[in-house]
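For this depiction, one protein chain was excluded, whereas all remaining protein chains were kept in their positions.
Note that the chains take the letters A, B and C in the order they are written out, and that residue 1 is the start of every chain.
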Amino acid sequence: MIELTRSGKNPLVIENPVMPAAGMFGFDGADYRDLVDMSKLGAIVTNPITWKARHAAHGPRVVPLPSGVLVHTGLPNPGISRAIKQYGARWAHSLAPVIVHLAATTPADVARCASALERCEGIAGIELGLHDQASPDEIRLNIEAALNNSQLPLLVCVPLYSAVESARAAQDAGAGGLVVAAPPRGTTRDLESGQLVGGRVYGPWLKPQALRAVGQVAHIAEVPVIGSGGIHSADDARDFIEAGAAAVQVDTVIWTNPHYLEVIARNLGGLELTRAVGALADEWEPGMGQTMWMARHSQFAPPPPDENAPSIPPPMPPDLPE
Amino acid sequence: MIELTRSGKNPLVIENPVMPAAGMFGFDGADYRDLVDMSKLGAIVTNPITWKARHAAHGPRVVPLPSGVLVHTGLPNPGISRAIKQYGARWAHSLAPVIVHLAATTPADVARCASALERCEGIAGIELGLHDQASPDEIRLNIEAALNNSQLPLLVCVPLYSAVESARAAQDAGAGGLVVAAPPRGTTRDLESGQLVGGRVYGPWLKPQALRAVGQVAHIAEVPVIGSGGIHSADDARDFIEAGAAAVQVDTVIWTNPHYLEVIARNLGGLELTRAVGALADEWEPGMGQTMWMARHSQFAPPPPDENAPSIPPPMPPDLPE
Amino acid sequence: MKHTQALIERVRRVSDHLQHLDLAVDRVLMQIKPGQSLFVTPQEPAAGSPYLREQWIPVELFPGRITVEIPARRVYAPGQILSVMAPVGSPIPIRSGIQRLLLIVEGVYPTPLMLLARQLMSGGVAVTLVLGGQATEYPLELLSPEIEILRSDTGWKWPEQMDTLNWADQVLVLAAANRQMEVYRHLYDVLRQLRPHDLPDHLVSGLFYPRLACGAGACQACEVPSNKDTLLACSDGPAIDLKKVQF
Partner (left out) sequence: MKHTQALIERVRRVSDHLQHLDLAVDRVLMQIKPGQSLFVTPQEPAAGSPYLREQWIPVELFPGRITVEIPARRVYAPGQILSVMAPVGSPIPIRSGIQRLLLIVEGVYPTPLMLLARQLMSGGVAVTLVLGGQATEYPLELLSPEIEILRSDTGWKWPEQMDTLNWADQVLVLAAANRQMEVYRHLYDVLRQLRPHDLPDHLVSGLFYPRLACGAGACQACEVPSNKDTLLACSDGPAIDLKKVQF
């Protein structure tokens, strides 16, 4: 049992410390249903939702970086009412608790979104996303708007560059928990169009910057902290926990290797301790099961249980079909 | 002629927009004398210097990152007096203008360092480095300390995360020019020692974050801006110029491929336009000349000059010795 | 979508700019339909391999094997193992009873339409392919000899344009990203004028291949502007009925 918001009337409690970050996993996780066992995740966080519907940005939206990617989507989403209509039933029956990410556009819109969610069943909590330049006052007004219109546990996701000040403002205004941090923005040249494109930057090299911010925020936080930024392995995730995070959010590795989300969750949830010794690699690389190699793997009959066997999964057999 | 500080009594003027960033090139460039032709650089920026001598940090100081490196040196330097004694003569006779980087520890120390430099010959300017959390007041006090004790042109290097506010504070306090930006700090695990290590993070993926900051600062700057952060090629450097920088500083690629500094400088200085057509690759990959391959290259006699020849350097011949 | 592995069995350079890779694949991938593609990353990436997966488009299917056509500039070798997510996208919807298919390709190679053309022709459908701009540089020997080929000019006109547009009972258009909306809108306008009272569903579709981030429908970065529902190139596309597109 991991508390993600300060204990009180309505804490947000999850069973596994691993979840996707907002924007990575769609509005309900259904896009990854064949690749990720959602019952193994601590929660799912939806894509950002606003009061009014928004369309995708114009121009290049996805630009490669060295070991990473710049993404400028423009927060496309159907608006809160249609989102609830489209996804509400699935949220209510989700195998993992659903945290709805609201983009904090204006306090008035946040208020409207929060009261819409308040009337909606089966939502575990709200995560409020701030824009990069949000001032402490703006943070406070948005948080008050959410708290005054909903009893749902409230997480606030702070920008990387102002993580400490924003986290302080957020917890002072009543945030139940903090997500550290939203990825930074950058500008890069899109070689296809020749244009300079601005957007959020992602990659494994983001981890040191985020990890430092988590350490700093954990130092002043009076509420639980969720670490996020560049996590690409279970070891990465553990570094955030060691730095003081109660849980972690996984970002773009979900796009490149969706099953890592489940691998990291199983790993941090201690789930690997229960697996049968000699289990095939694909139990640990979920989704890799239905390949042509499987027939060949099955010739490696699992050895008899051995209590001294190492608990790390065996490597994939290296043989190939002729 | 490129002005790096606001025009006035004492502007800092350079002839090529490319120079190393502080900390990358030593105290006088002598460490790279065999690999980089300093006369081709716009300036050299020294390693950070403080009033008192400082020793290197304890524990791991250099930790690999995905496509990059985390460095935590602890600003080792001999202190301003010994630095002047050791390097002053070479600064005075440097083939490129020397900009001395002062770490802004306290205003009193900055004052002492500035007046020591004021009495020293052949220095083109001072670059003041701020620590990451420097407040606008602190920035102002340090800049005033420098300006009150020296007539030397003053550049101020601002931290990435607070680039815009710090740049505003710096130019309001009288900074002649701005360097955008000092690289961010991060935390990573050193696999050798198992420790978490904090330090500055470098790599090509830093460029989008720095480029964005340069664009933002250029928008509000009333003084020249020097762009810095993750530049690994002439195209990278040009993106900073296009974003509004008057010049650029090159960082860790100097360590991995020292000659790139000169290649970028030649490229942005338009120096390649004057080269003989058919010149050997090693004129464009300085330092690559003394290899065993050279004997073989020389069999490719330069063709007669051709005005229509492309201005990009020819690729290295692919042949290898048997 | 499934996550599987594939083995590169053969690499053939088919032109200066293109190579064909024969991939040994899992049975589940044999269900792939024209329009659907593979989302690929090397099992052991080389330096400079992109961070995100790439979209690879099948041009021929065999039992247990798929041939894809990709740019020649990146080097692959037989024996390499790929991590593959598939299928990406929806099959190109084909109108029932179709007899005459018109394909229009402008400024890019017609690769994404080759599998469809091959399959429909083997079912007796007549296929006409209009190539314009860079599309004319596509190596003709890769095209089936039964395809009728026309060339469009810089004004996107080709010989007997109205006749071919009237003749076709389905039209698919593929254009380079930088002029895509312009080309699709132009063609849509022409067709609406030709059939002012009756533009059936799927009569004319455009193909969309933006760079994909997730390829799964999650990130919404590949949204195609639409007047009604959200349309995603990676899951609703690549073929989108131009009636639904907001120009």
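What we mean here is this: a contact is a pair of C-beta atoms (placed from the backbone, for glycine too) under 8 Å apart; a residue touches a chain by one contact, two chains touch by 3 or more.
In this text, all values refer to a predicted model and were calculated from it rather than measured experimentally.
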* **Missing chain: touched chains present in the view** => B, C
* Asked: Of B:73, B:106 or B:149, which sits in contact with the chain we cannot see?
  -> B:73
* To do: Decide which residue listed in B:203, B:224 or B:269 touches the omitted chain of the complex.
  => B:203
* Structure fact -> Note that chain C touches the absent chain at residues 44-47, 49
* Against the chain that's been left off, what residues of chain B make contact? List them. => 23-26, 31-32, 34-35, 47, 55-56, 60-65, 67-69, 71, 73, 76-78, 192-193, 203, 252, 254-259, 287-288, 290-293, 320-321
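By definition in this document, only the chains that are shown with their structure count from here on.
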* Structure fact -> Comparing each chain's Cα average against the average over all protein Cα atoms, the nearest is chain A
* Asked: What pair of chains is linked by the most C-beta contacts?
  -> A-C
* In whole angstrom, how far does the Cα centroid of chain B sit from the Cα centroid of chain C? -> 47
* **chain A and chain B, separation of their C-alpha mean positions in angstrom** => 37
* Asked: chain A: which residues touch two or more other chains?
  -> 65, 67-68, 203
* Which parts of chain C, given as residue numbers and ranges, touch two or more other chains? -> none
